[in-house]
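As you look at this complex, bear in mind that one protein chain is not there, while each of the others sits in place.
Naming follows writing order (A, B and C), and every chain is counted from residue 1.
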Amino acid sequence: MRDRFQSRDRIYEVSLERQGEAYRAVVDGQAFDLELIDSQAGVLTVRFNGRPAIIYYAPDGSSLWLSQGGCTYRMDKPSQRRNPSTGEAGGGQAVHSPMPAQVRAVQVGEGDVVEKGDTLLLLEAMKMEIRVKSPAAGRVKRLLVSNGQAVERDQILAEIGD
Amino acid sequence: MRDRFQSRDRIYEVSLERQGEAYRAVVDGQAFDLELIDSQAGVLTVRFNGRPAIIYYAPDGSSLWLSQGGCTYRMDKPSQRRNPSTGEAGGGQAVHSPMPAQVRAVQVGEGDVVEKGDTLLLLEAMKMEIRVKSPAAGRVKRLLVSNGQAVERDQILAEIGD
Amino acid sequence: MFKKILVANRGEIAVRILRACREMGIASVAVYSEADRRALHTRLADEAVFIGTAPADQSYLSIERILQAARQTGAEAVHPGYGFLSENAGFARAVKQAGLVFIGPPAEAIEAMGDKGAARQRMQSSGVPVVPGYQGPDDDATLVRKAAQIGFPLLVKAAAGGGGKGMRVVNEAGELEEAIAGARREAHHAFGDQRMILERYIPRARHIEMQVLADAHGNVLHLFERECSVQRRHQKIIEESPSPFIDEELRRRIAGSALLAARAVGYQNAGTVEFIVDPECREYYFLEMNTRLQVEHPVTELVAGLDLVQWQIRIAAGERLPFTQAELSQRGHAIECRLYAEDPANNFLPATGPLLRFVEPQGPGVRVDAGYTSGDAVTIHYDPLIAKVIAWSGDRPGAIAKMLAALRETVLLGLTHNGQFLQDVLGDPDFQAGQVWTTWVEDKFGDWQPPQCELPPEVLAAGALLRLQGQADASNAEPSGADPYSPWRNASSFRVGKGGV
Partner (left out) sequence: MFKKILVANRGEIAVRILRACREMGIASVAVYSEADRRALHTRLADEAVFIGTAPADQSYLSIERILQAARQTGAEAVHPGYGFLSENAGFARAVKQAGLVFIGPPAEAIEAMGDKGAARQRMQSSGVPVVPGYQGPDDDATLVRKAAQIGFPLLVKAAAGGGGKGMRVVNEAGELEEAIAGARREAHHAFGDQRMILERYIPRARHIEMQVLADAHGNVLHLFERECSVQRRHQKIIEESPSPFIDEELRRRIAGSALLAARAVGYQNAGTVEFIVDPECREYYFLEMNTRLQVEHPVTELVAGLDLVQWQIRIAAGERLPFTQAELSQRGHAIECRLYAEDPANNFLPATGPLLRFVEPQGPGVRVDAGYTSGDAVTIHYDPLIAKVIAWSGDRPGAIAKMLAALRETVLLGLTHNGQFLQDVLGDPDFQAGQVWTTWVEDKFGDWQPPQCELPPEVLAAGALLRLQGQADASNAEPSGADPYSPWRNASSFRVGKGGV
């Protein structure tokens, strides 16, 4: 079996081949022995090149969370991962919410002229206030949220155009 | 729904009736409010007459293990529970293994005459030696195990008859 | 002793207090909002009372509903935990007027310390050193004028504040007015009080605080210091005791001032006097007194060998402290790390999401105070603290090593958290040398990124194996919305009730 994963914009190629009771894993061209010792309740115990490894996992939609040795990873199927940071929406520059929050105050209106760094709106979550600033000088092309609205992380809040 | 359970030779009657989002439970004639708060991974959280209770459970064949507040229970469907202590097998008196073990030494033969308390055989488990004694005076009618054999708890080892 | 106590809080601190009640043979009452219907604290209590919708002002901040829950269950005393109503003098008073006991200081002591400006004055006149600054009429014009006198950098700080909320560092005069406005808004939301004070900002300052414990019979003791200089956004993330910075002589002096501060306001119960220490001149200044249990109380418990929550309850019940200052001592070293749902690579902004899997670390000398279990969710409504991991060892290097081992064993799947970041901070040579200050995290880790951006091959191979076995896709394994850990095929139809956050 051959598989491709994406994590943080990097794509990995993995192939698995059954060999008796174990597997031969080829990860980005390098070969390893993989022996499955046990699998239960979201915990995989394997020997990887003879060394024990405990890997916890949890599926989350089409993504897969994995944890090993204090590090947490999220693996996606390639191309599925939305990539919000390269957001050019409708010709303008998109302004994203940095966290899940509630909109406390919208300080500009559509059509307003703003300078880079001007505060566009205020968000609040867990009693913390976040000031969302304009990433560039220009005009507020679109304002996509209103006072009191709940927003997700990476949701587009506004667009700044020329 | 009406159900019957057995635990330690006692039979219980329970009925459950849905009432809105909760249940009315009648246990041996007494009524209680039962509200299910959460169920996951073998843990049930309920409010029982308004009081929170966390009940862990694990099915085991047709039995059900339950744990609450430091007490462990096993519930069976009535009539399913084998009852080894009332073992009259083949007309003689059955001698059961008190624990899972290995037979270390059989000290009598079929047909031997034994006194009450005579050692019939020696078992060993977890490095502990257990002496299995005759429950009565009589004759060894049948000897069902041999040296080195692994036995389960409650397995019949021998029968003593007249 | 009380027969029944109501715990007016949620999360890990509610769980901590409920356990103490259980060990003392005291019946416990939890209160919960809509969002916490299935939360750990509601399940561990002997009784649990619903008090309102998710927003805190409709539930955990509602004095009326909490007192109603206490009356309804026959609780004799109320433990406020930290946050929420814990430093609300009106609540302490209302509890008393309802004929119940408030497990905390007298309302007057809360008031005296609650107003940062008044507290500064009181401490000054009691001989406790305070940071040069200004408290008084706080219209913007006055603050701007006073700021110029104090000089920059300075701190704008909510008079009613706590927990770093409503606070801004101002580096130059031009930033001042916007900082005041922002701090006022934040303070208004957090405390309903937007009065501000000013303080000189001490660069590379260390945050050192003294735990005090005072009974109703005039005994006021200290349980030594905690160092909490590792902070982000003015909030502590790693605390320890003893401090790697202070020596016996400085400890004695700071403790003396802490006792003076507590006595000055007639303090009773557990409290913490916070100081900042200037590392250059080794001068220390009173910062504020937290008139409640602190998040980081476990490090003191482990080093002093006392259960602070149980002593809070005993003191509130009128018991006398049975030990003297001379009988108390520090043993070994304890460190606490706060596991937050937040993104250290994104300005430590809070994250939300489900705890698909949470496995706590284990082993000798490791303690975990958690408010969540697998299957819970961190929501937008409350503090993003998931759990505290505390490690004790005979010395500081041992405690750091134990903490690192514990964090490597911790599993937290389903949301963004700071587990990896904490490991990097603990492994930093400055931290290991004890060379930290309150802005050290920003200064040193401002552009932090997870160091292991590359997935290790064993994790990739495991992922491939899971896909091969058809186990890597939730939609493939369970009807959507089902509990992914349910052992049952028909689990999706099973969750009922009003729960679900």
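Everything that follows uses one rule, which is that a residue touches a chain if its C-beta (ideal position, glycine included) is under 8 Å from a C-beta of that chain, and two chains touch if they have at least 3 such contacts.
The model shown is predicted, which means the values in this text are computed figures rather than measured ones.
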Partners of the unshown chain among those that are drawn: A, B, C
Touching the absent chain when the full complex is considered, from C:Thr53, C:Gln362 or C:Gln449: C:Gln362
Per the touch definition above, residue among C:Glu108, C:Glu175, C:Glu283 or C:Asp307 touching the missing chain: C:Asp307
Residues of chain A (touch criterion as defined above) contacting the omitted chain: 21-22, 35-42, 45, 47, 50-52, 54
Contacts of chain C with the absent chain, listed as residue ranges: 16, 19, 22-25, 298, 301, 305-307, 310, 331-332, 360, 362-365, 367-370, 393-394, 398, 401-402, 405, 469-471, 477-478, 484-491, 493-494
Positions on chain B where the hidden chain makes contact: 1, 3, 5, 7-8, 10, 12, 14-16, 23, 25, 27-28, 30, 32, 34, 36, 39, 41-42, 44, 46, 48, 53, 55-62, 64-73, 75, 98-102, 104, 122, 124-131, 150, 153
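In the analysis below, only the chains that are shown with their structure count from here on.
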Contact graph of the chains (line, ring, star, complete, other): line
Remotest chain, chain B as reference, centres from CA atoms: A
Whole-Å separation of chain centres (CA-atom averages), chain A against chain B: 52
Multi-partner residues of chain B (each touching 2 or more other chains): 41
Residues of chain C engaged with two or more neighbouring chains: 485
